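To keep things clear, I will list the structure first and then write my remarks on it.
Shown here: the complex without one of its protein chains, the others still in place.
Here is chain A:
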């Protein structure tokens, strides 16, 4: 398995573990840590954790919401002026989580670069 897949999986596993005791920004800690342990190159260092959390949050949101006929998702989508579509809200949820994770992962990579150059 290459690092991309490993990083993807690690980001999700860490998010799950940190999520047990940390609030929403557990995704940022998880992505940071994955980047430290499993560094990626160039755009991948952002895109892989982004995708991991995009899917992790998106799928969770979808599963939770589908059990309740998407009642609240539709209303929150209207509230945030996303047109009232639950799908759009789920997509936005994934993007927001993905962005936070991706940027934290870049910080992780830069930290790793610095650490490596010192040793």
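Criterion: contacts are C-beta pairs under 8 Å (C-beta built on N, C-alpha and C of every residue); 3 or more make two chains touch, one makes a residue touch a chain; residues count from 1.
In the analysis below, contacts and distances are computed from a predicted model.
A chain of the complex is left out here; the name its UniProt entry carries, from "Penicillin acylase family protein", "Transketolase, central region:Transketolase-like", "Cytochrome (Ubi)quinol oxidase subunit III" or "ABC transporter ATP-binding protein", is "Penicillin acylase family protein". Only one residue in the set A:17, A:36 or A:72 touches the chain that does not appear here, and it is A:72.
Taking the complete complex into account, residues 19, 23-26, 28, 32, 57, 60-61, 64-65, 67-73, 75-76, 78-80, 89, 92-93, 96-97, 99-100, 103-104, 106-107, 109-111, 113-114, 117 of chain A touch the chain not shown.
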